[in-house]
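Quick one: the structure is below, questions incoming.
For this depiction, one protein chain was excluded, whereas all remaining protein chains were kept in their positions.
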Amino acid sequence: MIRLESIDKVYRTDKIETVALSNINLQVKEGEFISVMGPSGCGKSTLLNLIGLLDAPTKGGIALNGTTITAYRDQQLAKLRNEHIGFIFQSFHLIPDLSVVDNVEIPLLYRRMSNAERRRLALAALDRVGLTARVHHFPSQLSGGQQQRVAIARAIVGKPKILLADEPTGNLDSQMGDEIMNILFELNRAEHTTVVMVTHDPRFAEKTERIVRLFDGRQVN
Amino acid sequence: MLKNYLKIALLVLQRRKFFTFISLFGISFTLLVLMVATAMFDHEFGPFAPELKTDRMLGIYSVRIENSEKGYARTGASPYWFLQRYVRPLASAQKVSIYSLQRSVNSFKNGVKHELYLKRTDGEFWEILDFKFLEGGPLSAQDEKDGNMVAVINEATRRKLYGGQNAVGKTLDADGQSFRVIGVVENVPILRVTSFADVWVPLSSAKTNSYLHDGAGNFLAIILAKDRADIPRIKEELQGVLPTVQIPSPTEFNRVITAAETLFEAAARGIFANDRDAGDYSKPLFALLLLFMLLFMLLPTINLININVSRIMERASEIGVRKAFGASSWRLIGQFVVENLVLTFIGGAIALVGTMMVLKIITESGLVQYAEFQINYRIFFYGLLVALVFGLLSGVYPAWKMSRLHPVEALRGKSI
Partner (left out) sequence: MIKHLFKLVWNRKRSNLLIMLEIFFSFIVMFAVITLGVYYADNYNQPLGFTYEDVWNISIDMQTGTDDYWSPEMVNTTRQLYLALQDFPEIEVAAGAHSAPYSLGNRTSVNVYEGKRVEMEVNEVTDDFQKVLGVPLLQGRWFEKSDDALSWKPVIINQRLARAVFGDEDPINQNFRPWASDEDDHRVIGVVNDFRKDGEFSGLGNYLFERKRLDDPKNRPPANLLIKVRPGTPAEFEERLLSKLQAVAREWSFEVSPLVRMRETAFKFRLIPLIILGLIAGFLMLMVGLGLVGVLWQNVTQRIKEIGLRRAKGAAANDIYKQILGELVVLATFGLALGALLIVQLPLLDLIGFIRPPVYFFSMIMALLVIYGLTLTAGLYPSWLATRVQPAEALHYD
């Protein structure tokens, strides 16, 4: 599904060079649930951003479904993200001006389809995360767990093959965290969605099929 | 898609009311000034009663009679002989009228002095132009032929001299001459070079007939084409006639330069060529006006760009999310430009209302004699165009800057 080959990522400012990732090789198979662990600043989020095509590696190649996409331009990358990848963030990143259902529709805005179809898919995704009662609420009217469920609905509305979750439970208490994790495991199990999740919480990591451990930008297992 | 853009645009406007206010203030003020200027311009050059056929009308506004060897010349309104002998017979014209520049004259009524603008015209003048008569009728070719001492006056003069009562048949004393009023027309604003006056009398009612052969004069002409397509033909025909002109004092002058043109073309030729050649300078003048407009928009544009740019960070998370879920940079530019256009058009609507008010104030101040400034569809259309240009100018750079925001950077900050 996804293959990372000898990836380096270096951040350069005027004076200093920071190595975020060094010689990462990673293969994610279809339907896998992988967790990425490591201390703060070890490059977990950078790795996730590279997989999510939000950032380009300094060296090395990324292949999606066997096609190397390193040289893709902005528009092609946007299309790939739109069709294949769904993101879930630690701090939800819902747009406060938009209602729940409008937020969920966002990925569909960048596809050709009718408004009615968009609405139907968005409502279906909200049903999937159990939020049918709140579709016309605004994010500020929801609890943290509910907001993260909206974010998950947004991530899955476009039926992506891959879900990338960056500490999805980091801002939630443990009960809400469990709910969110259950949804993610359920998606992985029932729909064979590939999930790559960055987490600090060993409880959740242990339940996944594979743990990638990073330390100072290097793979340690 | 567009519906979604509009929705978010309106939501963003409601979120930070102070920013919306300062943006709208700048936009509507800028557009107001430009719309008022456009209205002035339109009332000067556009088709307004009685000059309704401007699309088929040309004029002779300026004639230069020069001695090309010695380098001196006389430039200004035309002497009568030139118009009568060389413009009136133009074959491609449907009708030609000769008239004089209006001149301020005195008229005394019961010991009170009234200053009136008097214009001398022929009969064709009244056939080409569409004056609205409140009573009586126009001057005729017969009046001109017989030198009848008759006059058409405007509504304001009727009010001043006859207390608004019926004036037809009454006597009008002006400039030491006595006329019989035969018609009253609606006021024509002073901006209308061709038709404006308070009193119109026959050319032949002049105090002496020396104007018929004077070397200089203050006469203008209107040339009416049968249809629009004849306009270039008339222009060409006149240029063809010019080399054959026999100037009454050939030792003194040897060349006539003029053109059959619209008022705008005449203004342009005056500005860019000082009437020294007969070329068409309307495009450079138009470009110059456009340049002035852009120059005026410069400061408001920078102001709005500044406000827009400073709000980018406020929306970093939204930009990040949209990028992550598949919005390309172009899509984002499109979204923000549309948002800015929505803002500009709201500002444009406010400006339109403001323009109406300002025009009303100018009209009532009497600053421009008899002018009744109003919004019409042309001014509305130009206002819309200007708003579009302004919206694009002030929106594209911030939108581009927003779209360049790196998604990783944008998502790093806290949620908003």
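To keep things simple, chains are lettered A and B as they appear, and every chain counts its residues starting from 1.
The working rule: a residue touches a chain if its C-beta (ideal position, glycine included) is under 8 Å from a C-beta of that chain, and two chains touch if they have at least 3 such contacts.
Predicted model, so just to flag it, every value in this text is computed and none were measured.
Undergrad: Considering the entire complex, write down the shown chains that touch the omitted one.
TA: Those shown chains that the absent chain touches are B.
Undergrad: Could you tell which one of B:A49, B:I190, B:A206 or B:L384 touches the chain left off the display?
TA: The one listed residue touching the chain not shown is B:A206.
Undergrad: Just name the one of B:D146, B:E236 or B:E314 that touches the chain not displayed here.
TA: Answer from the full complex: B:E314 touches the omitted chain.
Undergrad: Which of B:L304, B:L359 or B:L405 touches the chain that is not shown?
TA: Reading the full complex, the residue touching the unseen chain is B:L304.
Undergrad: Taking the entire complex into account, which one of B:N106, B:T171 or B:N274 touches the absent chain?
TA: B:N106
Undergrad: For chain B, which residues lie in contact with the unshown chain of the complex?
TA: Contacting residues on chain B, toward the hidden partner: 18-19, 21-23, 25-26, 29-30, 33, 74, 79, 103-106, 108, 111, 113, 175-176, 206-208, 210-211, 214-218, 298-300, 302-307, 309-311, 313-314, 367, 414.
Rule of thumb we're sticking to: only the chains that are shown with their structure count from here on.
Undergrad: Round to the nearest whole Å and give the separation of the Cα centres of chain A and chain B.
TA: The separation of the two C-alpha centroids amounts to 61 Å.
Undergrad: Which of the residues in chain B end up touching chain A in this complex?
TA: So the residues of chain B in touch with chain A come to 1, 3-4, 7-8, 11-12, 15, 317-318, 320-331, 406-408, 411, 414-416.
Undergrad: Which bits of chain A are touching chain B when the two form their complex?
TA: It is residues 49, 52, 54-55, 74-75, 78-79, 81-83, 85-87, 89, 91-98, 102, 106-107, 109-111, 115, 154, 158 of chain A that touch chain B.
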